[in-house]
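One structure is given below, encoded as structure tokens.
One protein chain omitted, others in place.
Each chain carries a letter (A, B and C) given by its place in the written order, and its residues are counted from 1.
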Amino acid sequence: MNLESMYQEIILDHYRHPQHKGLREPYEAEVHHVNPTCGDEVTLRVHLDGGTIADVSYDGQGCSISQASASVMAGLIIGKPVGEAQHLQEEFLALMQSQGKVEPDEDVLEDAVAFAGVSKYPARVKCALLAWMAWKDATAQALASAPSMEESS
Amino acid sequence: MNLESMYQEIILDHYRHPQHKGLREPYEAEVHHVNPTCGDEVTLRVHLDGGTIADVSYDGQGCSISQASASVMAGLIIGKPVGEAQHLQEEFLALMQSQGKVEPDEDVLEDAVAFAGVSKYPARVKCALLAWMAWKDATAQALASAPSMEESS
Amino acid sequence: MTLDVERIRKDFPVLERRVHDDQPLVYLDSAATSQKPRAVLDAMAEYYELHNANVHRGIHTLAEEATALYEGARDTVAGFINATDRSEVVFTKNSTEGLNLLARTIGDSPSGGESGNEYGVGPGDEICITEMEHHSNIVPWQLLAQRTGATLKWIGLTDDGRLDLTNLDQVINDRTKVVAFVHQSNILGTLNPVEPIVRRAREVGALTILDASQTVPHRPVDLQSLDVDAAVFTGHKMLGPTGIGVLWARREVLDALPPFLGGGEMISVVQMEGSTFAEPPHKFEAGTPMIAEAVGLAAAVDYLQALGMSEVAEHEAALTSYALDALHTVDGLRVIGPDTTEQRGGAISFVLGDLHPHDVGQVLDERGIAVRVGQHCAAPVCRRMGVPATTRASFAPYTSFAEIDALVEGLQHVRRFFG
Partner (left out) sequence: MTLDVERIRKDFPVLERRVHDDQPLVYLDSAATSQKPRAVLDAMAEYYELHNANVHRGIHTLAEEATALYEGARDTVAGFINATDRSEVVFTKNSTEGLNLLARTIGDSPSGGESGNEYGVGPGDEICITEMEHHSNIVPWQLLAQRTGATLKWIGLTDDGRLDLTNLDQVINDRTKVVAFVHQSNILGTLNPVEPIVRRAREVGALTILDASQTVPHRPVDLQSLDVDAAVFTGHKMLGPTGIGVLWARREVLDALPPFLGGGEMISVVQMEGSTFAEPPHKFEAGTPMIAEAVGLAAAVDYLQALGMSEVAEHEAALTSYALDALHTVDGLRVIGPDTTEQRGGAISFVLGDLHPHDVGQVLDERGIAVRVGQHCAAPVCRRMGVPATTRASFAPYTSFAEIDALVEGLQHVRRFFG
């Protein structure tokens, strides 16, 4: 059944037990992103430490997909170099836009491969991307406010 | 053939040889009416003399129906009491709105009965009415500017 | 006489549709858009296959036929809402355009007496709406306020999703120039009392505008007797096509407002130096109109009138009553909006425990059940009711009691699915 390809056990797990949730200090940039049609929201902070994503903290409300995606994302990119995290974001975006036609690389995306099924549901793709887009935005702001970090990334 | 019910010989005659055409003095009111889709225009003057339509003079351009209608109208109402002319205008309007379903009264409308066929062509009804509406408007203005006449009409 | 829903359903081709693993479609999203009976589709196809031409401008046979059909549609609509005169019916592309037409032309009218328009607004003037408006009846007024310096006020909501009229006399006051409010909320289902609001607006001389998008399709609406100055509704929610809506306004209002869009059809004399305009309704219908759509809308009105609007209202009231009872059997379900059948229509919003409506809707869809989830273009209502979003089931003349049973079973399944 299709539905289970979207609601993978791993997604429901992250939804029920979100990781890295809550807003933490310190941070260089905070953003607030929304999905206007469904009311999903996320507030997200990025803390960079010399070219590394030292912390990603977030809070918000939304459906299982958007909540689980934030949780998976945080687990995946915290501690990674900015460049690598950006690469992950691009990979995830590509997966989400693939309409189920791309075989995701588990070595790269780890738990995030569970979202492959979501890409077949266009209306839900936005949910899965909400936190990632917020992170991208926040990171760009953090880098802009501390240009020296960009060089070291 | 339908078309000949519209283009009665009498209409084509008035079109080729319009009567009472040209703008004359004296007059109490002058109006300019147009039919915006087709560019028909008429400038029309009314001269009242103690409750009588002493003169209706006009100039303009337009199709055979609008030109013939002005000519027929002028012949019909010049010299008539205002009240009677107003009654004729209403009769003609009713005929035009009848969609060919009313038998016109030749004793009242005289030559204007020839327009009965036009009432089956909605887009041409405006043409037939152009001069009549201008006359109605001008007469109302003339009456308003000389209230004493209204009483005597 | 009650509606023969089984017979009615046969008129709607899409109701034969099967989705996913051959699930019959259970369409409970009619407040978003209604389905169309074959009579509407046939009327439009016939227009295109036999009569298609541009209107008002031609004297050839097709042009005359198309014009007669288009203007005939205006007569049909005028009769349906009991307009005083056909010239009070302006075709728009949807409700949203009608509301913006009003807000824009009110904004173009210099406010105050002498210079012209009695309907203009400016600094110090107030516009009053309600907290349960669709975004289409909020944003145009926000933009108008921004452009003119007028102030936007609103009537708040009670906890059960009704208008809080306790401070009506303060919210609508001597500064109020426009009162625009929804007849029935698309998210809460609340049917609002028109009379006290119009009475108060009349006292202070404000223009009254009714968003009737959710009532005209579902119950008899006599705009003359409601005594508002203007109203809008939209074709696609009333069994008609997309791309057409109606703005109705009293003739003197249409006469006084300046034109909205300029172009073909709305003019009298055009010179490069300046132009004069046609009389209403054409004054407000610039450009080639939605001809086939007007024909389709008239067919929808004919279809609704053949059913009988009182019968439609009765059927939907029965569905609503049945649905409210049935939904209460679902564990953890909370209705957002009036929880009784009084003064409400057939659009029921709810939340299911702390499950997000997106998840609820997704699992229902897998069983063929189409409901709407989200904020329903009424974000302030969600904020006011303290929910991020809702799931909404909404009805139409073709909705069956069996479909409500399917919804309730579906919701039980949702609960199990997310354990």
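Heads up, the rule we're going with is that contacts are C-beta pairs under 8 Å (C-beta built on N, C-alpha and C of every residue); 3 or more make two chains touch, one makes a residue touch a chain.
Quantities reported herein were computed from a predicted structural model and do not represent experimental measurements.
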Displayed chains that the missing one touches are A, B, C
Residue of C:A73, C:L327 or C:V373 in touch with the missing chain, whole complex considered: C:V373
Which listed residue (A:T37, A:Q61, A:S98 or A:Q141) would be found touching the missing chain in the intact complex? A:T37
Touch with the missing chain holds, among C:A68, C:V269 or C:A402, for C:V269
Of C:N52, C:N82, C:N173 or C:T341, the residue that touches the missing chain is C:N52
If the hidden chain were put back, which of C:T76, C:S185, C:T320 or C:Q362 would touch it? C:Q362
Residues of subunit A touching the missing chain are 34, 36-37, 121-124
So that we can see where the missing chain sits, which residues of subunit C does it touch? 13-14, 17, 19-20, 25, 27, 29, 32-33, 35-36, 41, 44-45, 48-54, 57-63, 93-97, 99-100, 103-104, 108, 131, 134-143, 147, 152, 154, 234, 236, 241-244, 259-267, 269-272, 274-275, 286-293, 358, 361-362, 364-365, 368-374, 376-377, 379-380, 383
Positions on subunit B contacted by the hidden chain, ascending: 1-3, 6-7, 12, 36-41, 61-65, 121, 124, 127
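The definition used in the following text is that only the chains that are shown with their structure count from here on.
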Have a look at which chains touch which and call the overall pattern line, ring, star, complete or other. line
Top of the farthest list for subunit C, CA-centroid basis, is B
Once you find the CA centre of subunit A and the CA centre of subunit C, what distance in Å lies between them? 38
Between subunit A and subunit B, what's the gap in Å when you average each chain's C-alpha atoms? 78
Centroid of subunit B to centroid of subunit C, CA atoms only: how many Å? 45
Give the residues of subunit C that touch two or more other chains, as numbers and ranges in rising order. none
Please output the residue numbers of subunit B that touch at least 2 other chains, ranges allowed. none
